[in-house]
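Below, a portion of the complex is reproduced, with chain positions unchanged.
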């Protein structure tokens, strides 16, 4: 099985780290095809970055579809472009945010989310609400760690994240914690041991859910809003994104 | 007062029609500065078009900000890019969808939305839910009219929209109707007379709400998720969208 994992920001070092986390959990016979967005922000922090990450993300999805992958993973915790990718792709698409929430819902009655910057909280809250899993969430907390600080061991990022996990457990009765950034994938195990509760990495979650969908033989329904884009003209710098006639 | 009205699709004829509707309701002394997106889809129908309309929309917002306008109106009923535009702009930003919903909420206990294609229903339902006004909505109905058919009198579009309004009143106890597409702006008055209930055009609603915000002296709060985008590198074809240092 071939799973396309796309990092919608343009920082290749983060893609490498995420791909390693994905390969570590992938089943024997699963091939993780990792891609980095070719255009847009170096990291996704808030609504503006989210919006401008979409063309690069969709270009990568289109290329992987042409290449005939079995599933796609969007490796940004905001699940950036998930709906557009589902409309574009024939293969199933899984976001690492939703993946983490769904697995958390299977092992805890209430889970917390610990993310990077506070400006990401409303995006994550809105996603939880859209998926319906907000009722299961004890709260989304920010550790005030910038995404790119996760690449820098000297930043103290890990300590700030751990402290926020402690507060989620003590103050919000969180029973499990979902790490709210793809760049935190390598911290899950140590933080789980440190705090004695399950700590969930969205990347690993998404790989196993994508494998599950493929094995069960499920792909995105085209009977509703995920129908293929209608053929039409696109103008200017994005003219080449025009959907072909279906 | 100068209000920037941006049509996030790239069809200039639609911009002209929307601008005319906006100028018809603007207060004396309000100048409507209309712009058409320079890149992306010719019409916005579903998640994929929505996503690819964002760069062109944000480019237009940035240009108008540099030009010093007092407010922005996003003239797509999906409120495409509203959050990103609010983060980018200093001036207040109003979407025509939210504008229509808010005014409808002031004159009816339950209002219906009648839009173009059924694939737009989930986008509009999600917006209503985000704004909180879903409880006030008797249902979002599709007239199965393609956006560009609205430009063609021979398409029978008006009749299909009117029939759907009739069903919303008879079957859903709708007391008022919000027209779910910027391209329907010129139909509101006749449809209201035909059906005997208020029929609300989002474009006119957005103009008066933008004027209201400017007159009261309110602009988007920068204390939360609408804080200015963080300075960072953008890559490839979208490199010029990189936010400057604030």
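Annotations
We just call them A and B in the order they show up, numbering each chain from 1.
Keep this in mind: a contact is a pair of C-beta atoms (placed from the backbone, for glycine too) under 8 Å apart; a residue touches a chain by one contact, two chains touch by 3 or more.
As the structure is a prediction and not an experimental result, all values here were calculated from the model.
Identical protein chains form the entire complex, numbering 6 copies in the structure file, with 2 of these shown.
Rule of thumb we're sticking to: only the chains that are shown with their structure count from here on.
Taken in their complex, chain A has these residues touching chain B: 10, 37-43, 45-52, 54-56, 58, 81, 83-84, 86-88, 119, 121-123, 126, 129-130, 146, 224-227, 229-230, 232-239, 241-243.
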